[in-house]
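What follows is a short report on a single structure.
Every protein chain except one is present and positioned as in the full complex.
In this document, chain identifiers A, B and C correspond to the written order of the chains, with residue numbering beginning at 1 in each.
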């Protein structure tokens, strides 16, 4: 993991919810790199609530993502949804395990055995103990490269997509050496809330942020309502560093 | 599914949390059959929160479960935790998808393609829509044999393992023709609450019950605190039929 | 309390959400008495989420409720929302403390000091310990006449008004001698779910039921969507007794 990202640096991951086309993903990759991102995200295999919804470009999505990696120089992170896809992830830099699969232990073990960095998202109703023990399934395979990601939990609140539980950030700091990042895009589901909650996560001591960025949010195939534009992302990236300094973190 | 169980009958599934030994599973199988159960449950592949906890007897557990099937004549239901295990489930009558895997869509699709009956447990934080759309992943593979199982949701309540959400039973009756059963063992986590909540589920209109039964609950390797004895199960089974009659269901 | 209701009997409380007119409350009182109810409910002081919604007929509502008591012979239960109203409750048989006021300790103490029976509803996010300690505020005033009422908790579920948490019924049975009843009307918010959940509560061992009944649910000023008709109530009342017998409770 050390070659991908200097752990002393705040990890900025950005990109669209789904890879949609070469033009889209390469364009966004260049824009977020210019804005200071260290890593490109983009979904190729999309775990969707309904089987009739767009399921991602799959193998072709991975191909386009790797094309964007070559064009931008950014390492890439993308979600895996099943063990049968593992071979396609050979050139992917960081494999993401999404919320729905946080307790898919067979997947955790196989991804663990690849030795690749794994970005593990907290499940919607996962306690801190369950979250850390899911990470342990990866670590127990001899793979120490796990990034924990708080992305909101399910509560009675219905005005945001999830309730971003930022207190886990300082809590986890006292329990583990693994990096802990936040995803304010899924954590709120509302683009206008992403910048303030991203800054809040930084102030709370997060090690990084995963943010959905789309050049045309209103045309996005998935989750456009929570995507910020590259311009908004660039403005946010600058503030994040200033907030961390002000909070005495760096 | 029709050869396994007459849909007009109330489905009684019983058995231990985990298959532990031939003596244990065969003994329980005979006891629950005598008490009126139609199907034997027993975990061979156990999805455990910690990688360091007992993970089930796996292949050997399936073998012992099938031995108990031969000895008792009861069809068997057991949980699958990954697609690589599918071949081992060839002689299993009903494949269970547990709560943690309710949104493991790759597993749902592959299990769907076997054409075998699938017992789908509701996820801990799944809405009714998400639950039904997970079933749809199986149905969309051309497999109509899905049994829905309410097993408790995660709420702020901490005095029970989960909050058994019985209102979904009459609600689902109006939304789908799939059978809906309840699991008061996981739904409460406390053996003394299993009988009253089992009767409550029956009164609410459930199509069946899945109950953990162990001949020596205090020695069970997993979840002994929520298991009832075969004697308690037999007493409960009789009341269930009486309650359904009194409620005007049969 | 003993003169109001024989504790060995299952307590059936019924009536409209709000007292609306003499004709309405007297008519419903007679109808629910004929259907087997032991007590009449009806709101005069209504704690409404918005200050601009109908707040109840207040003093006039109490007067009409007492008129219905005279006409039907049924004792009455109605909600209090503040200590300044206490004098108006002199002829009320049972004072209700609603969910919103479960931790309004000043009100609990003053109501406790009246010595009158108190029907205490569980708060939307109250743990069992908090619920019992709120009852203790009444008991500590030397008033042993408390009836506990489970009426649903707030969870992520959005397809019902609340999540009726029936496991508290057998749980409380082991913790207190106070009677425990259920309110499936607020517990579900949907009239068609009231009968199955009422039967479920009875099967789980409840000591009674509080159910909203309206002669014209579609014209009710408040909560009409969760009210059953007197005819539906009469049919339900009969099944309740049969279910209790079948469950071995009586």
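In this text, a residue touches a chain if its C-beta (ideal position, glycine included) is under 8 Å from a C-beta of that chain, and two chains touch if they have at least 3 such contacts.
Every value quoted in this text rests on a predicted model; they were computed, and no experiment measured them.
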Among the options A:49, A:72, A:134 or A:155, which residue touches the chain absent from this view?
A:155
Logged for subunit B, residues touching the omitted partner chain are 154-156, 158
Just the residue numbers, please: which parts of subunit C touch the chain that's not shown?
47-52, 81-84, 100-101, 103-107, 123-125, 129-130, 133, 136-137, 140, 154
Residue-wise, where is subunit A in contact with the chain that is not depicted?
125, 127-128, 153, 155-160, 163-167, 169-171, 174, 187-188, 192-193, 196-197, 199-205, 239, 242-243, 245-248
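In this section, only the chains that are shown with their structure count from here on.
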Residue numbers at the subunit A-subunit B interface: does the shared fraction exceed half, giving same, or fall under half, giving different?
same
What is the Cα-based rotation angle between copies subunit B and subunit C, on a 0 to 180° scale and rounded to a multiple of 5?
180
Looking only at C-beta pair counts, which chain-chain interface has the most contacts?
B-C
Quick one: report the Å distance separating subunit A from subunit C, using the average Cα coordinate of each chain.
48
Two-or-more-chain contact residues of subunit C, please, as numbers and ranges.
155-156, 158
